[in-house]
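Report on the following structure.
Shown here: the complex without one of its protein chains, the others still in place.
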Amino acid sequence: MIKEFFEASTALNNKYVTQWKKNGKKVVGYTCSYVPDEVFHAAGILPFRIRGFGATDTTIGDTYFGPFICSLPKCMLQLAGEGKFNFLDGAIITPGCDSMRRLDECWRKAGSDVEGVIPSFFFHYGVPHKYADYTIKWLTDETWRLIAAVEKHFKVKITDVDLKKSIKLYNYSRKLLDRFEALRTLDAPPFSGEEALAVILAGTTMPREEYNVLLEQFIAKAEKSPGIKGRVRLMLVGSANDDVGLVRVMEGEKAIVVADNLCFGSRFYSDQVDEEGDPVFELSRRYLGHNDCPRMYGDYRRRLKILAQKVEKAKIDGVIMQNIRFCDLHGSENGLFERDLEAKGIPCMRLEREYGPLVETGRMKMRVDAFIERIKQRRAIA
Amino acid sequence: MFAAGCDVGSLTSKAVIMKDGKIIESVIIKSKTRPWESADEVMGIALSRAGLTMKDIKSCVGTGYGRDKISFIDEAISEIACHGKGARWLVPSVKTVIDIGGQDCKALRLDDKGNMMKFITNDKCASGTGRFLEVMAKVLNLNLDEMGEMSARSKKPITFASACTVWAQADVIQHLNDKVPIEDIAAGVNNAMASRMATLANNIGLEKDVCMTGGVAKNDGVVNALEKHLGIRIKRIRREDPQIAGAIGAALFAMEKAKGGVL
Partner (left out) sequence: MRNETREYKFDWMLWNTFAAASRLKNGTQKEYQAMLKYIPYFKRIMETLLGTGEPGQKFIEICSKYLENLVFAKEKGKKTAITTFCFSPAIFYAMDIIPICLEVLTVMMTFMYKRGTAEFLDYCNEVGSTETSCSSQRGAIGAYLAGIGADIDMFVTDTPGVCDTNANAFSFASAYLNKPFFQLDMPPDLTGERSNEYHREDFKALICFLEGQTGKRLDPERLKENLRELAKQDEIIAELEDLARIVPSPVPVLYNLMVSASKFLFAGMPEGTSLLESMLRIARENAAKNISGLSGGVEKLRAFFCYIDHYAQNMQFWQMLDGNGICYQGNILSHFWSNNAPHVAYYHKEEVAYTIDMTDIDSLIDSLAMINSRMPMIKSIRGPYDAPNMWLEDTLGLAKLYSADLIVYNGTPGCRNTWGMVKLLARDTEKAGYPTYIMYADAFDVRVQSWEATEERFMEFLKVRRLV
């Protein structure tokens, strides 16, 4: 079954998407975890997380983006320019960060240069950078604007009843994934970090109903598993990662990633949407309020607290803090996390990397190995 | 009891053989294309000089970028740990180790017992590595040792306008065209190198005693410049060639393993 997850997470136009489209239904891509999936689900549209995984170079990305830009949106644009996202009927861009925000105009320009590489529905969804009553109001209005645009373009009607149904379904996913997360905190976690990532990634590529079924089966099996013992327990923090290979390099034979605060990680499922109250408002409240992303400026202390709690809960031996080169938001916040977690006696290691084809694994492995050796030495004394 | 350490790097490969905790043989060679070929050759030379064969070695640890590919080792350990171990053996009072190798540089802090506390490595840039010095030495038509000597004579080191190895090359050529004394350029190169390294080292904080390992530790020009930038004295390694610190550390780990310790 883990194979199902791996396949869904590594193949772009996977079998779920192909079947969906064969049935004459629509798929809308989105670039950021702040976009409420439920809106599309309620419209009978498959929400699909746009990623850059699979890009083998960035010649197209580099044509539109300038040089000092993180490779994540470049890889996304690369795939788009190669026609690999042609199965999308729509795309939502958000100001997740400046580099990702500019994917909007870069993709549009690529779309005017090369026919067919930009979907007919293209929407800029403005997400605030802080959590306050008037910013929730802004996002609520923005979500209404999105709903109106989806209804108009796709000739559908999204009712409150539809939204509430979708919210309930996604909340159920989140409950399942909470159980999934709890399993990772066990002394002998039933699955590796690499497998955990595959499970989460798969959820961003397939219809939620089918995903929930697979998830239930996976969790039931995992609960009976003897688990993986004797490894150094790591938490992975920082920039977005959608490559199971990266986690594999970090885990190697000696470690296991049992917690994270990543975009393709706990940010995907933490916190429920309130099922009472106006659905659009509650969606905005949850999506804006829960995300552990450094784009929410000035909120460092809260994020540090959450990390410290996770360290305790999952009995973490060490934290690997990675950032994609040019990702100043994660890169700098990792610097603060390192300072404050080390002060609490928690070993940390910062690592800067490229997003894209998994190269320089030797360099990475060397550092991770040294980090694991450091942790083991520390344990031997304790 | 014989134990051995083998450090396969991008520019050079090193082997150290220890008997009962004392170094009996050490070899440095230029690395070959394949790490296993380098390992075989350097260890082969060391064994031959010591009059031993691999069978005589009770335990062998490999380190460096090519460590996983070495056939005759019992365990592979990161060069960060090995440099720390080796540095502590060479300078028992050391707490901070700065290593500038061929293609990367690192700084690490050791606790009282010689265990790693914190480390940092440079990321993705040739500036601040042995490669930078090599490139500059080539442009100046000097070998690396000469560059160190020359720079000591400088009265007015130039300040490099660029941090980048590629751009700095262009700057050096410009200075040569402008007939700037070579010693001033050489001193400027060392300063640029030291400045880059200092930022890295300051990131993990410095605690005395500080020492340098790796090939560049033999370059007085860089070491002096680094001392100035850090504002702290760097204890010179006199006991052995600092370039074999990693291999020494590997051999020490091998010794512990042979005695039944868990690595």
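By letter and in written order, the chains are A and B; residue numbering begins at 1 in each of them.
By our rule, contacts are C-beta pairs under 8 Å (C-beta built on N, C-alpha and C of every residue); 3 or more make two chains touch, one makes a residue touch a chain.
None of these values were measured; they are calculated from a predicted model.
Engineer: Among A:Gly54, A:Pro207 or A:Gly335, exactly one should touch the missing chain; which is it?
Structural biologist: Counting the whole complex, the residue in contact with the absent chain is A:Gly335.
Engineer: Of A:Arg102, A:Arg285 or A:Lys310, which one is in contact with the hidden chain?
Structural biologist: Within the whole complex, the residue contacting the unshown chain is A:Arg102.
Engineer: Touching the left-out chain: which of A:Lys15, A:Lys130 or A:Lys221?
Structural biologist: A:Lys130
Engineer: Name every residue on chain B in touch with the hidden partner chain.
Structural biologist: 159-164, 167, 170-171, 174, 195, 198-199, 202-203, 229, 231
Engineer: For chain A, which residues reach the chain that was dropped from this view?
Structural biologist: 63-70, 73, 95, 97-99, 101-102, 104-106, 108-109, 124, 126, 128-130, 132, 134-135, 138, 141, 294-295, 297-298, 300-301, 323, 325-329, 331-336, 338-339, 352
Note that in this section only the chains that are shown with their structure count from here on.
Engineer: From the mean C-alpha coordinate of chain A to that of chain B, what's the distance rounded to whole Å?
Structural biologist: Each chain reduced to its C-alpha mean, chain A and chain B end up 40 Å apart.
Engineer: Which residues, counting only chain A, touch chain B once they are in their complex?
Structural biologist: 325, 342, 349-350, 352, 362-363, 366-367, 369-370, 373-374, 377-378, 380-381
Engineer: Looking at the complex, which residues from chain B come into contact with chain A?
Structural biologist: Listed in rising order, the residues of chain B that touch chain A are 65, 76-81, 104, 113, 115-121, 123-124, 262.
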